[in-house]
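Step one of this worksheet: look at the structure below.
One protein chain is absent from this view; the other protein chains keep their places.
For clarity, chains are labelled A and B in written order, and residue numbers in each chain start from 1.
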Amino acid sequence: MLLQALGKIAQTLVVLFIVSVASFGLLKLAPGDPIQIMLGSEFSQESYDSLTAELGLDRPFLVQYGDWALRFVSGDWGTSYVARTDIFTYAFKEALPVTLTLASFSLAFAILIGVPLGVLSAVKKDTAFDAGAAVLALTGTAFPSFLLGILLIWFFAVKLGLFPVMGYVSPWQDFWTGIYHIILPGLTLSTYFIAMITRLTRATLIEVMEQPYIAAARARGEPAWRVIWVHGVRNIAMPLVTILGLQLGTLLQGTVLTETVFNLPGIGQMLTSAVLGREYMVVQAGVMMTATLFIGVNLLVDLSYPVLDPRLRARK
Amino acid sequence: MTDMIPSPILTLTDLTVFRGAAKILDKVNLSLAEGETLALVGESGAGKSTIATAVMRLLDGAKVDGKAELEGAGDLLALSEKQMVTLRGRRLSMIFQDAGAALNPAYTVGRQLITVLRRNLGLSKTEARARAVELFTSVGINDPEGRLSAYPHQLSGGMQQRVMVAIALACNPDLLLADEPTSALDVTIQAQIVRLILSQTRARGASCIFVLHDLALASQACDRIVVLYAGQVVEAGPARDILEHHRHPYTQQLKSCVLEIGTRELTAPEGTVPPHDRMPAGCRFATRCPRALPRCAGEAPPLIPARDGAESPLAHHFACWNPE
Partner (left out) sequence: MSVQTQEAPVAAPIRKSRRSIFLRRPFFTIALVVALGYVLGALFAPYVAPYDPVAQDINAMMKPPSLAHLLGTDSYGQDILSRVIYGARYALIIGIFSVLIGAAGGLVIGLAAGLSGGWLEWALMRLIDSILALPSLILAVAFIAILGQGVDKVVIAVGLSMIGPFSRTVRADVMQVRVQLFVEAATLMSIPYLKVIWRHILPNVIFPLAVQVTIRISEAILVSSSLSFLGIGVTPPTPDWGLMIAEGRAFVSFAAWMSAMPGFALALLLIALSIVGDGIREEFDPKLRRGA
């Protein structure tokens, strides 16, 4: 059990290593000479060589990687050439919290709406409600989120004037204003997940409700609501958490688009402007943060299985 | 019917079940006396489990006709789901085939038992826990205190079924339906569990319907046996009569199968049950019957008393044109 967990952690570290090598390689593969970019259009060969040596770009790849990795872990992510700011502060302390806030609010919306909707669809299987929810769910999973965002802005912000068109206020500092600003982006981002969770909840719950322990719970006189919520829903937690972990990538890439639509200063905006400004170190920071987040959450999901399903715990 | 049963706890009248177009149970009539133990015997697909599930009103997606009267509650089939909820677990309870699958894997067995005690009997937490320990002891679980916090998968199959028995009997039901409670267990444990269920129901004065494959086991354990074939009752009566003086050729086949094999799984007699959409108009067993007459294919035999005058529903009856 503990050994298994350690194995998982080791495996995760290997994956992180590969991702870090790849994203370090990204910097090397990138066209354009970073030294040239730093020095501007006019420079002497001397200053070019001295800066190359200063940055250690003349050393072997692996040495450079090791050096970079050490600095990365210690929070020294370099300086943004264009913005002239510290990348760690910019990426980790400013952009990441915005993205995480948006992602977690959307996930909360998605679970709070998607699970009950899926449960209702499963219970009212093959009724008009179920069919309606299925159509909505299909549309929701296929509809491009950035388009939905624009439509929501057009309708709720421009036509009805109910919500701000764009902008970000941290709900951790000013809760209600923050919530007010995050409702439209949150809804935009969560639509796909509401739809997905609805479909998944419906499908797994229908399967669970056919299990003998459901009939047995009914046979000992438990009322319908307890049979569904206590015996049914409890047993879909594991597939739900698994899929949510795997879909975290989709959530993160959704934030990239949603941030652009609503002009939120998160990782998405950071990445886009970095690509346009050819700031590879910022792209690298974005890639590393996204990958670490994804890998970390999926490790947590793996480690949470024994909590969710007692059958996976070690026998006494 | 001249003489009525003293006090029937359950009376089924023309119980018929359709699943889609298929009639899986065809006009079954049955009575169960108070404190009596009855076995339903037949091949899989004969409708034995359907009877038990129909009485519990747990047959989803099926159309049920006829009556199922429980003493003091009226026709169960006419009750609302809400009324049924108040009967299930309290007056009626059920033991399932595979206890491992019938216990929720996400909760400890103690929690599942204690929930029943608290919800159905209104016991407090400590009362329910004490009662749970008593129940576990009475069904022969060692270390009852410790086992309360075990998850189903941590118990052996026999232990799981003992837990199910404890849960089923927790509220002293009047009628226990045991749906092949031993078919998922090792042969060595089967007899133990059957004996446990019998002794526990008798001690409580409850009636019991056993669904079984095994005619020999049924005749040892139960007062009365009902033999079902393709959704119909073909022979019914006191256990001794059925085992020793059976009249229906199908009962004979069931019996010889048991004697030959004598293992947990009853191998089906030769041939197969006709599919629901190709049921013969006459006797349903005619296609496999060694004693079939020309008449059998066209005309369905009625259920008649085996001895003239013995018309009590509890007496020996059979349905055959050419009995043994």
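To be clear about the criterion, contacts are C-beta pairs under 8 Å (C-beta built on N, C-alpha and C of every residue); 3 or more make two chains touch, one makes a residue touch a chain.
The structure displayed is predicted, hence computed values, not measured ones.
The hidden chain, counted over the whole complex, makes contact with A. Touch with the chain omitted from the figure is made, among A:Phe24, A:Tyr90 or A:Tyr280, by A:Tyr280. One of A:Leu112, A:Leu147 or A:Ala224 touches the chain omitted from the figure, and that residue is A:Leu147. Shown as candidates are A:Ser170, A:Thr242 or A:Thr272; the residue that touches the absent chain is A:Thr272.
Within the complete assembly, residues 11, 14-15, 18-19, 22-23, 26, 29-31, 138-139, 141-144, 146-147, 150-151, 153-154, 158, 249-250, 252-253, 256-257, 260-261, 268, 271-272, 274-276, 278, 280, 283, 286-287, 290-291, 294-295 of chain A touch the chain that is not shown.
Here is the rule we go by: only the chains that are shown with their structure count from here on.
Between chain A and chain B, the centres computed from C-alpha atoms are 53 Å apart. Per the touch definition, chain A reaches chain B in the complex via residues 211-213, 215-224, 231, 234-235, 309-311, 313, 315-316. Residues 53, 56, 58, 81, 85-90, 93-94, 96-98, 101-108, 115-116, 119-120, 150-151, 153-154, 164, 167-168, 170-171 of chain B are the ones touching chain A in the complex.
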